[in-house]
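The structure follows.
A single protein chain has been removed from this complex, and every other one stays in its place.
Right, chain A next:
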Amino acid sequence: MAIIEVVDLGKRYGPKVAVDSVSFTVEEGEIFGILGPNGAGKTTTVECVEGMRVPDRGTIRVDGLDPRRDRDELRRRMGVQLQESLLPERLRVWEALDLYSSFYPDPADWRDLLVRLGLEGQRDVEFGKLSGGQKQRLSVALALVGRPRIAVLDELTTGLDPQARRDTWDLVEAVRDSGVTILLVTHFMEEAERLCDRLAVIDAGRVVAIDSPAGLVSRVDGEQRVRFRPSEPIAEQLLRELAEVSDVRSHGGQIVVTGTGNLLHAVTSLLARNQVVAAELRIEQTSLDDAFVELTGRKLSS
């Protein structure tokens, strides 16, 4: 069942069109990603879903509610983690959780959240003294303290180091496993690939594609490359004769075979027939990055 439904959303700021036309649905219990470069309209889209902005056009239903008209009720059911929003510097971690839990009719026990988010050591630390990763985790904790049905996480891991980023991803998966539907805004391909069940690729205010990460990749008929170092010399001509192969190059004892279909199997079978062992074997496939370039005509990351 769809828990979020966005149909033909449009929003402009003065002459600037932030969201041209965006439609998507999010199923209950999934992690749905909104992926796109900076300025694509991702944040404006989720702000309309959160009821923080009034759309110029289109309809939005969230858990059966109209985000503007039923704003009060929506706020009880939706936890939001905003991009770059802070707490008072001197507010302590436990006080923030205690305070925010008092806003909700049936809050989670914030002491449990503290442990789940690995912040029990920071219980009495002031917000201003937390590291970037700790602030981000606290921010997620505050989004969850009201036991929301839906959590909206905007640029969750921006500015985090790789370890903190992976920890945060584990956390998001754990939250989803506890039954919360997650709407995740990101411009990190790796994050989208790792976390999202499905994602909408947004570019210049429009949805370019909606699919699972693997589905998006398969839409792009990309070539694969197989690299290896043969144990004995092998004639390039044998490789070229394979139906799957489109190109073969060798340099410095390493061979790179480009092709489509079940390329790896074709190459390794040939090598086996000729009693050649492939050392340092690697396969490079189309990534979500390539898919993004294909779909939008430009690279996602700067």
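As a convention for this text, a residue touches a chain if its C-beta (ideal position, glycine included) is under 8 Å from a C-beta of that chain, and two chains touch if they have at least 3 such contacts; residues count from 1.
As a working rule, contacts and distances are computed from a predicted model.
K.L.:
Leaving aside the chains on screen, match the unshown one to its UniProt name from "ABC-2 type transport system permease protein", "Response regulator transcription factor", "3-isopropylmalate dehydratase large subunit" or "Succinate dehydrogenase hydrophobic membrane anchor subunit".
P.N.:
The record for the missing subunit names the protein "ABC-2 type transport system permease protein".
K.L.:
Of the residues A:Gly133, A:Gly146, A:Pro213 or A:Gly259, I need the one that contacts the missing chain.
P.N.:
A:Gly146
K.L.:
Touch as defined at the start, partner being the missing chain; which of A:Arg12, A:Arg61 or A:Arg75 qualifies?
P.N.:
A:Arg75
K.L.:
Sort through A:Val54, A:Leu86, A:Val115 or A:Ala243 and give me the one touching the missing partner chain.
P.N.:
Looking across A:Val54, A:Leu86, A:Val115 or A:Ala243, the contact with the absent chain belongs to A:Leu86.
K.L.:
Considering the whole complex, not just the chains shown, which residues of chain A touch the missing one?
P.N.:
50, 52, 72, 75-76, 78, 80, 82, 84-88, 90-91, 95, 98-100, 102-105, 142, 146
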